[in-house]
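Each remark here refers to the structure printed beneath this line.
A single protein chain has been removed from this complex, and every other one stays in its place.
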Amino acid sequence: MKITVLYFARIKEAVNYSTEELDLPNDILTITALKNWLALRGEVWANLFNGKQVVRAAINHNLVDDLAKIQANDEVAFFPPVTGG
Amino acid sequence: MKITVLYFARIKEAVNYSTEELDLPNDILTITALKNWLALRGEVWANLFNGKQVVRAAINHNLVDDLAKIQANDEVAFFPPVTGG
Amino acid sequence: MTVRIQTEDFDVGLLLNQLRLANPGAGALVSFVGQVRDINDGDSISTLTLEHYPGMTESALAAIKAEASTRWDLMDSLIIHRVGTLKPLDQIVLVAVLSAHRGEAFKACEFMMDYLKTQAPFWKKEITPEGARWIDAKLSDDAALKRWNK
Partner (left out) sequence: MTVRIQTEDFDVGLLLNQLRLANPGAGALVSFVGQVRDINDGDSISTLTLEHYPGMTESALAAIKAEASTRWDLMDSLIIHRVGTLKPLDQIVLVAVLSAHRGEAFKACEFMMDYLKTQAPFWKKEITPEGARWIDAKLSDDAALKRWNK
């Protein structure tokens, strides 16, 4: 299925771009699965998504935990813990 | 001993003045004793100081309870519970 | 550290900016503004008159500020309270607290208001279509104060 992925803050700087369109393999159905799949892209990605640092996720503008299910056309965002205010 | 007594808000309106100089009998040494002594002045005073309504007291600008001791030249104030803010 | 009792209105924006800009190490400014409501206990309010005890008021408010400063790490604070005759929508009081972080500023500002409501010698009399009446102290204000007992 096709989804849009956005990256913010230090994650955006590390991957060096802010958004991409992805066509996910059939078995990538949750945030955890997507993180593990992205971690296979190379060292930078592995460092971000191997679970050693906290990466928060949102689906369609809602904060979700890693068990959340991804659906076709979702907008998925990855970012560090927020620090506004 | 001589003291100054101030009245505020609805107590001032009831007694119809805001301040007086008093020369207390020797046995009037606490706020309670002063209230009881003032209550002897007549019906208005009895209604205020017979203990049926809450009358707060201050000595020299400090809120005190009724057991507080009065000394010569003190400024004693009587007023209803406060309602600022 | 300012305490003011005055009949004139005050400019909240100006006062908060002064407090804030004088303290570049402060990250958090919490403030309370009290205004005269147009309706109280079901009756419309024409005017609200605030009486106070000159001399004691200033020392009570200074004591409240000093106590807040011993309990929390504050960079500055401000209390301005009006007296005299006000009308609905007039400002009555401003309490503002500046701190490095927000938790202390929120606690100190609410503490100062709870103390002010129960310890500072102000009394309110309102004029309604039914006539004049003194406002009674609220039991809820005494309850609010008790939360701060150490």
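Chains here go by letter, A, B and C, matching the order in which they are written, and residues are numbered from 1 within each.
Criterion: a residue touches a chain if its C-beta (ideal position, glycine included) is under 8 Å from a C-beta of that chain, and two chains touch if they have at least 3 such contacts.
All values reported here derive from a predicted model rather than from experimental measurement.
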Practice task
From the touch rule at the top of the page, work out which displayed chains the omitted chain touches.
Solution key: A, C
Problem - Options C:Gly27, C:Gly55 or C:Gly84, residue touching the unrepresented chain - result: C:Gly27
Completion exercise
Where chain A meets the chain that is not shown, the residues are 6, 8-10, 58, 61-63, 77, 79-85
Fill in the blank from the handout: chain C residues touching the chain left out here are 11-14, 16-17, 20-21, 24-39, 88-89, 91, 100, 102-103, 105-106, 109-110, 113, 140, 144
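The definition used in the following text is that only the chains that are shown with their structure count from here on.
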Handout entry: Centre distance in Å when chain B and chain C are each reduced to the mean of their C-alpha atoms
Key = 26
Exercise for the section: Averaging only over C-alpha atoms, locate the centres of chain A and chain C and give their separation in whole Å. Expected result: 48
